[in-house]
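Here the structure comes first, spelled out in structure tokens, and everything after it is commentary.
Apart from one protein chain that is not included, each protein chain of the complex appears where it belongs.
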Amino acid sequence: MLTLQILVNGLVLGGLYACIAAGFSLVWGVLNVINLLHGSFIVLGSYFALFAYQSIGLHPFLAILAAAPLFFALGAVVQATLVNRVITAPVLLTLTLTFGLDLMLNNAMLVAFTADYRKLTLDPPLGVLSLGPVTVPLDRLVAMGLALALTVMLFLVLSRSRVGRAIVAVRMDREAAALMGVDVHRIYAITFGIGALMAGAAGALLAIIFPISPIASTSYLGKAFVVCVLGGLGSVPGAMVGGLALGVVESFGALAFGPEHASTLSFGLLILMLVVRPTGLMGRKGYD
Amino acid sequence: MTALLQLREVGRNFGGLRALSNVSLEVQQGEILGLIGPNGAGKTTLVNVVTGVHAASSGTIHFDGGEITRLKPFQAARRGIARTFQIVQPFPEMTVIENVAAAALFAGAARGIAQARADAFEHLRFVELGAIADRPARSLTLAMRKRLELAKGLAMKPRLLLLDEVNAGLNPAEIDLALGLIRRIAASGVTILIIEHLMKVVLNLCTRIAVLHHGELIKVGSADDVVNDAAVVEAYLGKRYAAQGART
Partner (left out) sequence: MTSRTRQIVIALAVAAVLAALPLWGSSYWMRLGTFMLMYGVLAMSWNFIGGMTGYPSFASAAFFGLGAYAGAIAQKHGVPIALAWLWAGLLAAAFASLMGAALLRLRGHYFAIASLVVAEVLRELANAATDLTGGGMGLNLPVPQLASVEAQARFFFYAMLALAALNFAAMLWVMHAKLGFGLRCIQQNEAAADMLGINTTAYKTAAFVLSAVFVGSAGAIYASWVHYIEPPDVFDVLYSVKPIVMVLLGGAGSVFGPLVGAAVFLALEELVWRNYLTIHSGVLGLLIVLLVLFLPKGLLSLSSRLGRRLGPSSS
């Protein structure tokens, strides 16, 4: 019935939201930096996929593999050269810095690509999947699957690899990690790079679902915020829970209030969470 | 004579952890009460509960005849309870005298910033920091910061002063200086509760000693009573010998 369809829609959307937010949440949790560039990175990833598809026919699902190292490098360089200089400064300065950087990137994209919305339409299209009363567009479903896979991979990297454990250590206690021999600044650059990578990859996936324009960057950023607050900072499982929760809430909210109020609803939720339970649905930092 | 501070069956939980349980304690006016116990016994938690930083999970606290169990820190401060922090908490970018003037202005009796500064200077002279009144607080050494904490506490014109490890990190000469200051403060009529690890300080300074262990008060009494108490010795195995050494 309808409720089930709405729920499935919400979960599919939520999986994408989780991917959008996972990298953002990691950077916030580890570096204590809110990367206002994140939304623009996502849009950049979408453009990357768009042009790769249009020029050399590279399928967006494969474009992720190409985008990953490029965006990782971009993120790492930005962090090492710019963000790192204000890493110990008050919250206000880091926020203002990333805001300024985002203005620059966004303006550059506007000049290069114009504000016109573009669409990456797959040729041939993937069609829909029907399971009983529920229909899901296949492209969304696959995108969501890949987004979740990416998020799970991030989780595995954080929990199994040496670099991942170092990142978690820095997030838990920067000074202790440094005393244990972790090169904290290198970890910062790597983490920021991972954040950019996740953004670029998410953007490539989103390119086949949502219209692409530099104007969209603020709405992606807004979603990332809400997911972080819902799910708790620096935690990948938190991003997943938060993403899915947001997707479902928006889906039902769109039914109740109309789709144009979706973002207001999510922002209202954000304020409510911040006031009532700032540590997120998962409670105290969910160290993974 | 009713006690200045009365804790009745005070408890404080942090989630599942019982930091304080069933603590009943009285602090008499004019005395110097030592609060000792192994690390993690709940000493700082007790001070936090009295000053309102943490709310008591159970029990009541009365000060100077009135109940203060539910008061917020700034309210407790205005009632005449001052405390120093184990890890000193100055206002780093403000000068030494501004730090003390703040205390005089907001909790002490000073009317207006000018009078607060004048009062502050007196308190700084008392702790022998008068010469560096205009230095930024962050430039002070640890010993000086501890004295600054003390000056701030005094500027609040407290009836009760709670000292939390005011001697941690000081060398013997600095400790003697601090001891002298604390005695003079007590002589001026301020009741003191002092958390201390150094038995030398506790035995030389305190009229009575209270011992906390795992959040429970296991003994309250004179120095002799406490040092010879079996439960205290058990909690504190090595200290008995240090105590015997210090008293000779």
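Think of it as A and B in the order they're written, each chain with its own count starting at 1.
Note that a contact is a pair of C-beta atoms (placed from the backbone, for glycine too) under 8 Å apart; a residue touches a chain by one contact, two chains touch by 3 or more.
Model, not experiment: these values are computed from the prediction.
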item	value
Residue among B:5, B:61, B:133 or B:156 touching the omitted chain	B:156
Of A:46, A:79 or A:106, the residue in touch with the unshown chain	A:106
Identified contact with the non-displayed chain, of B:6, B:21 or B:51	B:51
Absent-chain contact - pick from B:77, B:198 or B:223	B:77
Subunit A, residues in touch with the chain not shown (by the definition above)	28, 32, 34, 82, 85-86, 89-93, 95-97, 99-108, 111, 222, 225, 229, 261, 263-264, 267-268, 270-271, 274-275, 278
Residues belonging to subunit B that touch the chain removed from view	51, 53, 72-74, 77-78, 83, 85, 89-94, 98, 101-103, 105-107, 112-113, 152, 156
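Criterion: only the chains that are shown with their structure count from here on.
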item	value
CA centroid of subunit A to CA centroid of subunit B, Å	49
